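I'd like to ask some things about the structure below.
What you see is the complex with one protein chain gone and the rest in place.
Which chain is which? They are A and B, in the order written, and residues in each are numbered from 1.
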Amino acid sequence: MKREAKTKKAVQVAIVGGGIIGTLTARELSRYQLDVLLLEKEAEVGWGTTKANSGIVHAGIHEDPGTLKAKYCFPGNQMFPRLCEELDVSFKQTGILVVALAEEEMDMVHMYYQRGLERGVPVRLLSREEVLAQEPNLSEDVVGSVFAPEGGAVMPFELAAAAMENAVANGAELMTESPVIGAWVEGEKKYLETPTHIIEADVVINAAGLFADEIARMFGDDYFRILPRKGEEYLFDLELAGLVNSIIFPVPASKISKGILVIHTADGNIMIGPTSDNVPAKDDLGTTYSGFERIFSETRRLVPGLDPRKVITQFAGLRAASDRGDFIIEFSPNVPGLLHLAGIESPGLTAAPAIAADVPKMLEEQGFKLTPKENFQPRREGVVRFRQLSRKEQDELIRQNPAYGRMVCRCETVTEAEIVDAIRRGARTLDGVKFRTRAGAGRCQSGFCQPVIMEILSRELGIPAEQVSKRGAGSEQVKYEAKELLGKGVS
Amino acid sequence: MLKRITCTVCPLSCEVVLEIGENGEILSLTGNKCARGKTYATKEHTAPERTLTTTVKIKGGVHPLLPVRTDQPIPKGKLREAMLATADLVVEAPVKMGDVVVENFLDLGVNLIASRDLDRVE
Partner (left out) sequence: MRKLEVDVAIIGGGPAGLAAALAAHDQGAAEVLIIERNHELGGILQQCIHHGFGLHRFKAELTGPEYAQRFINELKDTDIKVLLETMVLEVTKDRTIYAVNSREGMLEISAKAIVLAMGCRERTRGALRIPGKRPAGIFSAGTAQRYMNIDGYIPGRKAVILGSGDIGLIMARRLTLEGAKVEAVVEILPYAAGLARNVVQCLEDFDIPLHLESTVTEIHGDDRLEAVTIAKVDENWRPIPGTEQKIECDTLLLSVGLIPENELSSGAGVELDPVTNGPKVDDTLMTSIPGVFACGNVLHVHDLVDNVSKEAERAGAFAAQYALDKLPAPPRRIKVEAGENIRYVVPHEISLERPVEFFMRVQRPEADVYLDLGGLRRVKKPFVRPSEMLDITLSVEQLSKLEGDTLRVRIVSGKEAGVDA
């Protein structure tokens, strides 16, 4: 489409990128009387780095002093219980253990403990016996540990989707499948071009994750680079639930990563990972043999009972690390009104609520007048999770809405009503339904329920099954109708 | 010329070796452990046959497709043609197992029959 033919739209704040940073920022800004628009290139929010995140809410003891990571991590951690309660998002304060497997590693354990004390992070030193009492499946080699009880795990995709839903309920606007393909400045105004729209904005917030440097460069603002760093994760069958009760960190061997962890996810599965490998391409989302081997050899040192045969799925994500080695949270020195929230690598998820909460302050410092909305509603309409209800509650629910009596995903006990609700809230794809409801995320990996979910998506969205996709245009799952290929041959 | 045919009559899966003459005639047949193997290999060499199982579209049924099969095997070489012939077939629900969908399918002297009951959607 020619630029002249595109729809023009003017807003006060345009956010580029619907990851955890963009969506939480949109929610924070929806507290004020502002036109806020979020542009997301994918079919749904939360599909980049956010989706493939380990989901750890860090305690705030790993980050080096003086960094923005340290500045935002612990305050972010402290915001999670209320945030997740308001947005009805799965969050478990499982606690974080950093475990020493040799005497010489105890120095680091003490260092983390001291750091915790200095920062006001609740921490305890645990003896070998105390650790093993708390985590009986840990290696016999454990020497001691520091325990941070307020660390935990969240479902990162769920949080991004919930934050966006709440922001929209409070007046923010979301445009999906809207990649920014051009950007420029004219006078005080900044412009963003998508395949269908030209957006005029007073402020542009660059929360484009892996592509934040490319968005900056479109504005002629070329002073940082995003260097993708891959992390592979392996998720276990719920059968292994309870193997660990918290999130287990080794004492890291290097400064670049916190090591490979054993994670008790917010949904109760055990997950192990991530690796930490610099990769050249921003679409290098493949898992590897070597990643699998490293992850298992590292984590089985911590928890010998991790059985590779019980893996149900694996995935890789790319951290949007900056060439500064720290977050970049600042107005561009070159383009007035362009706010970068970039280089948000670990502990970015934990820091995200604190970063988002800082954005209104940063706008005010730049002279923007923000007037709070009186009717801001911080709570998202609650989500029904059938599997978590009592038999009596389940029975009553089915009487109100028979679709709760139609079980779609048997592995995770997800009903048709929950899937329809997820679609009403913005799910457009098989992955979107899966991440919102867990339908298809279990041991059979959607072998049984995918055809049914496809039928529901097709019905609710009013599109043919051949247009139902895994994660947006191009990833349709079934390509042809019965008999369609007969007589046509294969090219 | 030697031709090897795996007998599929029973799980033993004998490899039957046929010596074939210039006009396609069988000169010798070895490797089979029983008489059924000889019958099978001879037939498989001279006029191989297969039962076709596939689906046809159905209107008003609880499923969009009806599974069907030929009630007798058809020449192996006719499978593709037979599939093409099913492409535009549409039957109407309800259907009972054994109902004839196409009589004398492709003039082969076999019928295409429904392989299950398929009710009308209410």
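Heads up, the rule we're going with is that a residue touches a chain if its C-beta (ideal position, glycine included) is under 8 Å from a C-beta of that chain, and two chains touch if they have at least 3 such contacts.
Model, not experiment: these values are computed from the prediction.
> Taking the entire complex into account, which one of A:Pro75, A:Pro378 or A:Gly405 touches the absent chain?
Hidden-chain contact among the options goes to A:Gly405.
> In the full complex, which bits of chain B touch the chain not displayed? Write them out.
Output for chain B: 6, 8, 11-13, 50-55, 57, 62-65, 67, 69, 76, 79, 83, 97, 115-117.
> Please output the residues of chain A touching the missing chain, sorted low to high.
Output for chain A: 234-235, 283, 285-289, 291-292, 308-309, 311-315, 391-392, 394-396, 398-399, 402-407, 410-411, 413, 443-448, 450-451, 455, 465-466, 469-490.
The rule is short, and it goes like this: only the chains that are shown with their structure count from here on.
> Just how far, in Å, is the C-alpha centre of chain B from the one of chain A?
About 53 Å, centre to centre.
> Taking the complex as given, what residues does chain B use to touch chain A?
Spelled out, the residues of chain B in touch with chain A are 55, 57, 64-65, 83-84, 86-88.
> Going by the contact rule set out above, which residues of chain A touch chain B in the complex?
Those residues of chain A that touch chain B are 482-483, 486-487.
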